[in-house]
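The other protein chains are all here in position, but one chain of the complex has been omitted.
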Amino acid sequence: MPILSLLIFLPLLATALILALPTRYKSSYKYIALIFTAIQFVLAGICYANFDSAQTGIQDLAGYQFVEQLPWIRLDLGAIGKLEIDYLIGIDGISMPLLLLSALVMLMAIGASWKIQKSPKGYFALLMVLNMAVMGIFCALDFFLFYLFYEVMLLPLYFLIGIWGGARREYAAIKFFLYTLFGSVFMLLIIVGLYFSVINPLTGAHTFNMIYMMNPENYLGESIFAWDGYQEILGISARLVGFIVLFFAFAIKVPIVPLHTWLPDAHVEAPTPVSIILAGILLKIGGYGIIRICYSIFPDMAALSNWWLGLIGVVSIIYGALNALSQKDLKRMIAYSSVSHMGFVLLGIASMTAEGISGAMFQMISHGFLSAALFFLVGVLYDRVHDRNIYSFRGLAQIMPKYTGYVAVAFFASLGLPGFSAFIGEAFVIIGSFNATSIGTGLPRWMAIAGSIGILLSAAYLLWTLQRMFFGQIRLKGGESWGTALTDLSVREQLILFPTLALALLLGIMPDLVFSNLNASVLNLVSIIQQFI
Amino acid sequence: MDQIAHISPILTALLTVSAPLLAFLYQVVRGKRDQSGIISLIAITISFVCGGLTWLSIWNKPTISIQLAWFTIGKSTFTVGLLLNNLSTLMLLLVPTVALPVHIYSRAYMSGDRGVHRYWMYLSLFCFAMLGLVIMDSLLLMYIFWELVGFASYLLIGFWFTRAAAAQANKKAFLVNRIGDLGFLIGLAIIFAQFKTLSLVDLFGEGGLIYQCVLINGQWVSPVNSMDQIWLTLAGLAFFLAAMAKSAQFPLHVWLPDAMEGPTSVSSLIHAATMVAAGVFLLATVFPLFNDSALLFIAIIGTITAASAAYFALGQYDIKRILAFSTISQLGFMMVGIGIGTWDAALFHLTTHAFFKCLLFLSAGAVIHEMVHLKEHSRLDFDPQDLRNMGGLKKYMPKTFILMSLASLALAGFPLTSGYLSKDSIVISSFEWALSKGGLYFIIPICLIMVSILTAFYIGRLLFKAFFGEFRLLGQLQEGLQNHPLHEAPKTMLIPMFFLGLCCLFPVFSPNPLSYHDSWLMDGLLLDEYTFAPSHLAHLVIPLLLLSGSIIGWIIGWKWYVHHKYPLDPDSGIQKTAFHQGYINEFYERLFVNGTLKLAQFCYWFDRHVVDALVALVRFIVLTVSQWSVWIDKYIVDGFVNTVASAAYWAGNQVRLVQNGKLQTALYSVFLLVLLGLIYLIFF
Partner (left out) sequence: MITLTHFLVVSACIFCIGLYTVLSKKNAIMILVGIELMINAAILNFVAFGKYDKISYGGQIFGLFAIVLAAAAVAVGLAIVLNVYRHYQTINPDEINELKDK
C-alpha cells in the first residue's frame, strides 16, 4: 500500500469532494474534512506503528522507510543534459514524528474550525490543500518535489489569513506571504545550483534527488557547489553561500530574530485554526528544513557556522521571551513565546550533539501541540467575548474553572514543568549544547547557560498572565454581559484539549516514544557532521 | 529467600511514593465529589507505614539500588531508579512522619473551606513529589521531582487564589524557585558533560565516578572527559544555587515569608518541614562534588542567612512570618553544617527541626484558627495573624500553649530537647572547624552563637506576646464573647500536635540528652572522617554559653513584653528595617522586577520600532524603487515608443497636405519630385 502517497493526496480528494458538493450541503464540509483528516491520522499512526527504529535514513536511501519512487519528469535538454525529477517520497526518524504531529495538529485545527460561518466551502477546501502540502513537505525526498509542496503551502495560507482573519488581515497576510516567498525564492537559486552540481551516479544525468545531494561523490568536480570549496560567489565559498541562503530560507519559517516579525502579526490576525496550524506545523517546517536540507546537504558548512546558529538561537530565546513579557494581547504573547521556544530548537540543532539535536526535535514536537493548545485556548476566550487583552480579565478562575484548569496545565507544560514534554525538550537542548564544548563543536558553554535564562523568563510571563487573568477577584472589562458570555468549556473543546495535554504528559513521562524512533537518524546525522568538526 | 530480602525494601519504597500519587489521581478524577480528604489520609498512612518498613530494612545496612532504562538519547541511556541508603530512607521516613500529623490536623483545620477537595489533591501531589525526590537514583529524576515539589507548593500557596496577595506570593515563590532550578539544570549539564551519566549510584556510590576524578594542571579530569577546573567549583555553586532557592537562603529567601499566604497547615508541612529541606538533602547527596571554595561559599551564605533572618524575625508582628524567618534562619544553620563538611549534623538538624518547626506552625495555626473564628463571630475587623491583637492566650488555650512552648524550647536549643542536640552539633562542629582553620574563620561560629541567642529571644518574644499578659481585643468584644473569646483547639488538631511534641524531646534521637555523638541518627550517617579534630573544650563551653545567653534573653524579653517595659523606640531605623525585611523585597522589585519589565518593554519597543521598522524600511525602499521604475517606464521607455509613433504620425500628416485634391498642388509635387530625381541623378 503506498501509504505515504495516500497520506499526501487524500486531502486533495477531500478538496475535490468539498468543491463538488453544492453549497446547499455546506454543513457537511466540516464532516468531510474531519473524516479525511481522521483517516490521515490513522494512516500516520500506522506509519508510526510499523516504523523500524533501527533504520538510519538521512543520507542513505536504503535507510528510509515507506519509500515510493516513480520517474516523474524526464526531459532531454540537449547540451545542458537530461532533466531528471523523481516522485520520491519516504520517511526516516526525523520526518516520521513530525508527520504524526502534523496529522494531529490538523485534526485539532479542523476541530477548532467547527464554527466557521464565512464561506465554509472555500475555507475547508483551502485547509485541505494546505494539509496536502504539509504532508508532502515532510515526505518529499526530491528537492524539486519539496520545493513544489513548499510553495503550494503558501497559497492557501495567504487566503486563509487574508480572508478569514481579523481586522488587519490583509496586511498580515501579505507580510507573511512576502517574508516566506523572500526566503524561498533564493532557495530556488540554490536548488538550481545544486541541480547542476550533482549527478545521479546511475544514469549520469543531473538530478534533484536530495539523497544524492548528500553524497560528496556525486558532485561534479568543476561545479559550483563542489566539495573542494574553491568555487566562490562574491568572494565567499560557494558552499557557504548555499548553506546560508538555505538556512535563512528556513530560518524565516522557524522564525529567528530578527526575521520573526511576520509571526506576531500573522498569528494575531489569523483565525484560531490557522494560528494552530501556523504554530503547530509551519514553524516546524523551518526546523525540519534546517536538519533535512541545510545540515544534511551542507554538513561541512554547518560545522563551520554553528557558533552563529547557536547565537541566533540564544538571542531568539531571550529576545522572544522578553517581548512576550511586555505583551498586553494574549495571542501576541503566545506568538512571541513561540519565537522563544523555537529558539531552543535552533540552539539544540547548533549544538550538533545527539542530545541537542534530539532535544531540538523533541522540542519541536512538544511545541507543536502545546502551542496549538495554547492558541486554541486563546480562541476559546476570543470566541466568547471577542477580546484578548490580558488587562480586560481578572478572576476568571471563578467563572470558568475547567478552562482555568486547562490553561494552567497548558501554561505549566509550556514553561517546562517536568513531567510534561516541553521539559524534556528544553532540558536536553541545554544539556546537549552544554556538552557541545566537550566534543569540540565550538559552541561555548555560556550559550547553554544563557539559553536557560529563557526558561526562567518563560515562567515569568506565563505565571504573570495566569495570576493577572485568572486569580484574584472577578473583574471583567465587559461587566455583567461578559459574565454570562464567558461560559466554561464545551464538550467539543474539551475533546480537543484533553488528548493534547494528555499527550504532553505522556511524552513527558515516556519520551522514548519519540526518542527511540529518532535515535538512529540523529546518530547518523551527528556522525556525518562530526567528520567536519 | 535472599531475593525477597532484597526486593521488599524496594517494593515498600515504591509503595511509599506511589500511594500519594494514586490518591492524587483518584481525587483529580473525583473532583468536587470528594471533600473529606480521607483518601489522602489513607495514602499518607500507607506511606508512613511503608516508609517506616523501608527505613527499618535499610538503616545501617548496605545500600540498595535498582535501575531500569528509561529512554535513550543518542548513545546515552537515562535510567529511572531507586536509591535506598541511610540518607534517602531517613528522608523517606521523615516526610510521611511529619506529613501524617499534618494531614490529620488539616481535617479539622481546613474543614468547611469551599475548595477543600483541591487542598487534598494538592497535598497528595506534594507528598508524592517530595517522597519521589528523596529516593530517586538519577539526578534528572531528582530534578523532575524537585520542580514538581515547587509546582505543588505553587498550587498550595495560591490555594486561596481569589486573594491577590496569595496569587502574588505563589508566583513569586515559583519564580524564585525557578532561579534555583536553573542552577540545578546547569549543574546537571556539567555533571552530564563530565561523566556522561546522571545516576547517583554511578556518580556518588562506592568508588563512584566522582571519586575517580583528579585535578591535573588546572584540568578537572574524569574517566570520561576533562574540563577546566573552574567548572568543578561552578558545578558545586550551581547545585548550591538550586538549594539556595529551595531552602530559602539569602538572597533568594524572599519567597518564603510571602509563602505564608497559604493555609497554615501547608506552611507547616512545606515551608518548614519538607520542601525547604530538599535543598539541604540535595547538597548532602551531591556533597562529594564540592571543593573547598564551594564549601566556604556555602558556609558564608548560610551564616549570612541565619543572621539576617534572625534579625528580620525580631521585627515581625505576623505570627507566621516570625516562624517563617526562624525557618530561614535554621536553614542557614543547616547550610553552615554542609559548608563546614559535616552534612550529617546538617541532616540531624534538618530532622529535629522538621518536627519542632512543624509543631510551631501547627500551634500557630490553632491560634489563628481560633482568631479567625473570633473575627467571624464578633464581626470586628482585625488581622487574625497579628501578634498585637493577641496576648494572654495561655488562659484560653493551655494545651496549645504547652506544646508551643515545648517546640520553642527545642528551637532555642534548650537542653533535654531535640533542638539542643542538633543545634549544638552544628555550632560546636563549626567551632572545631574554625579552630582547625584559624583566623577569620572564627567569624562563622561566633555569628552562629549570637544567632542562637537571638533565636531564643525572638521565639520568646512570640510566646510572651501571644500567650502572656492580657488578651488585647477583650475590650472591643461584645458581652457574650468576653468570658470565653477563644477555645482550645479541637482534638483532631491537638492529637497530631501532641505527637509532634513528643518528637521534640531528646529520647527520640539520643539516649544521652547532652551529647549529640550518641544519637542514632548521627551514627547512621557518620562520615568517615571530619576534616578537623574534635575539641572537648567546645563541647563544654558552647552549650553553657548558649544556655546562659538564651536565659538572659528570655529574662529581658519577659520584662519587655510581659511587663510592658519596652525601652526601645519601635519607629527606630533598625526596627523598621527588620520589619520591612531589610527592604530586600523593595530592592528586588525595583532592580530585578522593574528592570526586567523595563527591558522587556524596551525589547518590544525595539521590535516594533527597529526590527519591524527595518521591514517597513525595506518595504518603503521597494515601493520607492518601483515608483521610480513606473516613472521611467512611463516617460522613458514608453516615451520613446510614443515619440517614434508620433513622428510617423506627424510625417504622415505633413505628406497628407499634398493630397488636397488641387490640381496645381499635385502638379507642383510632381515637379518637385522630378526635380529631386534630377538632383539625385546629377549629384549622386
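A and B are the chain letters, set down in written order, and residue numbers restart from 1 in every chain.
In the analysis below, a residue touches a chain if its C-beta (ideal position, glycine included) is under 8 Å from a C-beta of that chain, and two chains touch if they have at least 3 such contacts.
Because the structure is predicted, anything quoted here is derived from the model rather than measured.
When the full complex is examined, the chain removed from view is found to touch B.
Within the full complex, the residue among B:Y566, B:Y649 or B:F671 touching the omitted chain is B:F671. Within the full complex, the residue among B:G112, B:G218 or B:G661 touching the omitted chain is B:G661. Within the complete assembly, residues 659-664, 666-668, 671 of chain B touch the chain that is not shown.
Just so we're on the same page, only the chains that are shown with their structure count from here on.
Note for the complex: chain B touches chain A at residues 70-76, 140, 143-148, 151, 158, 161-164, 166-168, 170-171, 174-175, 178-179, 181-182, 185-186, 188-190, 192-193, 225, 227, 596-597, 599-601, 603-604, 607, 611-612, 614-615. Against chain B, in their complex, chain A makes its touches with residues 175, 257-258, 260-261, 319, 322-327, 353-355, 358-359, 395, 397-398, 412, 417-419, 423, 427-428, 430-431, 434-435, 437-438, 448-449, 452-453, 455-457, 459-460, 463-464, 466-467, 470-473, 510-512, 515-516, 519, 522-523, 526.
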